[in-house]
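For this view, one protein chain was removed and the others were kept in their places.
Right after this comes chain A.
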Amino acid sequence: MAYKIIASQCTQCGACEFECPSSAIEYKGEKYVIDPDKCTECKGAFELQQCASVCPVPKTCVPA
């Protein structure tokens, strides 16, 4: 029930952070991370996961 970011591929644009409806994404220690306790996979809020939909790099924001 959570997504994760593959840090080595991430461009750190930060779009996922402000699109996340659950404030689950934070910039921590030089990279963006998703808090699995807060991530809802956007269920009840949006049809598709916002972080994965906005991420510019394929297969970088993926199911954990």
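Here is the rule we use: contacts are C-beta pairs under 8 Å (C-beta built on N, C-alpha and C of every residue); 3 or more make two chains touch, one makes a residue touch a chain; residues count from 1.
By our rule, contacts and distances are computed from a predicted model.
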item: Options "FeMo cofactor biosynthesis protein NifB", "ABC transporter permease", "Acyl dehydratase" or "Acetolactate synthase": UniProt name of the undisplayed chain; value: "FeMo cofactor biosynthesis protein NifB"
item: Among A:A2, A:V33 or A:V54, the residue in touch with the chain that has been omitted; value: A:V54
item: Chain not shown, touching residues in chain A; value: 9, 11-15, 18-19, 46-48, 50, 53-54, 56-57
